[in-house]
Every structure is written in C-alpha cells, then in structure tokens.
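With one protein chain removed, the remaining protein chains of the complex are shown where they sit.
Let's look at subunit A:
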C-alpha cells in the first residue's frame, strides 16, 4: 500500500469576500464616476469571486487629488510617526495573515503553501523593514535631509499581488510620499483588503489610494499630471509604453520588467541541492516569476546525471487544488496567460527541442499547465530567448565557465541568475561577470527586504528593497 496523502484543504471560511467592491479613495470605498464592473475569478476553478470597479480617468484624477492633499501633512510628520503607522500595518498583516493567504491563493491560483510560507511573511517583513527606515532617512546616504517626491503612481502585476504592493507602498510611505496604486486586473482582491487594513491602522485619509481597473486605468494613472513618480512592475512591453509616456515629464520612473534568468550548474555542484534550486527556480509560483530561473545551463559532463535527478524530482511535484496544504504547483493565473505559455511551449516542440513532463492529472476546470522540461534547446530557440512566465524550463549546456557566462549574458534581459558550485573561487568569479541584478549562489528565488532587487537591460531600472529602494522615493 502506498503512502497517499489525504486531502488537507485550508478552510475558506477564514476569508469573507464581498460580492462587489468600489474604489478606495481618500480613506473610503467609493463608487466610480462611471466605470463599469469587472469580475475576478479563481483561476483554479473559474468560479467568480467578486466584482470590482473599473476606475475611469476621472476616478484617477480624484484619487491623485486626494493623495496630493494628504501629502502635505503626511510628509510633514516626523519619520518616527510614519514608522508607527507602518509597524501597525505590518502587525495587522501578521494577525490577518491566514485570511490574506487564503484570499491570495483564491484570487491568484498559487498554492497556499507559498502564500502562507513565502508571500505573507515577506509582505509583513517588508513593512517592518521600511518602518525602520522612516526616522533614519538622513542616514541613508542621500544627503542630510532627503525629501519625498510627492505622489507616487504605482502599477503592480498579478504574480505576487500583495507582495508587489508591499514592495511599492512600504518604501514610498516611509520616505513620506503618498500613493495611488493600481493592482492587476486579474488579482484585485488583496489590494482591496489592504485598503481595509489601512483603515484599521488609522492611516490618514488619502495617503494610500487603491484603484482597480484594467490597462486603461493604469495608462490614465501614469499619464496624470499630478503624480511625481511612476513605479511599475510587469511586462517589458508595457514598461516601454510607460517609459514613452513619462519621457519629457518631471516624473521619476522605476521599472521592474521581464527576465530570462540563467541557472548555471557546474559539474562540482551539490547535485541534490541544485535540483531543489532548479525546481524552486522555475516551478515556484508556477514559474510566473520575473526572476525565474527559466534557463538551465548545465555543464555537459553532468548533464545526464542532473537531468535524471531533475526528472525524478519533478515526478514528485504535486499539482492541483491550490488550497490543499500539500500542493506544490497551483493554477496558471488566467486563460490569457495559459494561452501564452501554451503557444511558447508549442514553439519549443516545433523548433526541435525535446519536451518532457511528468505524468500528472490536471483538473478539468480552471487554468492548468503541467511542469515541463525542454532539452536539446539552443540559444536560437524562442523558448531560450523569450520570457514564458510559466512552469517551463529550457535546458541548455555549456563546456567551460567562459561559455556559461557568455550564454547566460546572451539575453535581452538581465534580472536574475544562479550559480551552483562547491568551489568558492568559481562562484565569485562567475558572479562578477554575470550581468544580472540578482545573482544567487547555491540557492535560488530567495527574497529579503534588506536586499535590493532590480534589473539590467530590458529587465528595467531602479532598485526595490534595501537602502537602495529608498532612492526611488526620495528627491535625490
């Protein structure tokens, strides 16, 4: 008899989702000036979770005015007072973390294991970290009395809805800015719950405004005259549009865009841990991670051994109900994203790469894609160059460290990279040559609020996290 894990679903009863949501402007949920309602669904079941408001240009204007009005008092508060609010928000997030984890899993499709053990702890940690900076800005290395910028317009993606919100809002508020934030259209709910947390924390009205909506809402926000700073995380295509919009204005811009991270495994790597790192690098959050290790560069001399181990490990991945505490791989966020992954994976087959996936039964409802591996991939294949943003790993090989570096850097992107070796000197030498914003050594996809994060080349510019993350929100 086999050891079959019985279903272990996290309870949905801990979260109370309203049938419909307005916009959070000036400390209150209000109706739109005329925008319609959209539905947000659970990607795992296609069940409608709630309706939310599509904010119009007029709503954007209202929110920006509210933020502008709030800016005067908020920026004049002593840093220690702003810190109190941020610490309070962090505490409330910790207290409500189970509820928020379930909510995020429902709206996004990612496994509860990840929202519970990664997203939510990191969200709280980010607020705690930047709360600590709020009264120490003069020691941050940006001059004796650095000033905030004003109103920040922030547009965030659907892959880590609440975590990306935290990355944007925590440093902005700590530095004394006020914000208007637009969550992604497929994952608006955790941002709306965050609005409620701001009320619960007694945050002054207008300091945080949340506008749900689609691409047109985001476009109206970044184009609005009244904002001083634009921060965007998302696709490179949209990032380029935003850069064009903002060009020639006073607005400061940071962009965190796509990636095609190389995970480099040398023949002296700790193989078992490298396999874990590869799996974590590409199947964490269904591979819908901008810094995913989506290109595996393996030294030819260990290729067979490593791929055997990787396939064996992939066969143990548990794909299914994201609310089940034993699920490793959840649902793809949307039908649109699933179509994009499917199209790119099919191009891999068409261009001659060898496709492999473990046998796993996918649910009939919802958006699903099995963890997939491509071997015999070359630099010329689309799946080696384009960001797939899904659970699809392209395996390439190399012979020497120089070739590994050359192939890793041969990408339009430069967000993340990984190095696996037991030899410290090689680790340092290779890390030094990689043109990527984050280089992990003998680990992958590890995040910490103290560590700056950001890209080279078409992966964007500006840094989030750490002391560096303050710079984007200070007039320096």
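Quick note on the criterion: a residue touches a chain if its C-beta (ideal position, glycine included) is under 8 Å from a C-beta of that chain, and two chains touch if they have at least 3 such contacts; residues count from 1.
One rule holds in what follows: contacts and distances are computed from a predicted model.
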Legend entry - Omitted chain (choose from "Deoxyribose-phosphate aldolase", "Putative solute:sodium symporter small subunit", "ABC transporter substrate-binding protein" or "Multiple sugar transport system permease protein") - UniProt protein name: "Deoxyribose-phosphate aldolase"
Inset, instruction - Consider the whole complex, including the chain that is not shown, and state which of A:326, A:342, A:378 or A:451 touches that chain. - result: A:326
Legend entry - Residue, one of A:276, A:351, A:403 or A:475, that touches the chain absent here: A:276
Legend entry - Touch with the omitted chain, as defined above, among A:81, A:117, A:304 or A:354: A:117
Legend entry - Interface residues of subunit A (partner: the chain not displayed): 1-8, 113, 117, 268-273, 276-277, 316, 325-326, 422, 442-443
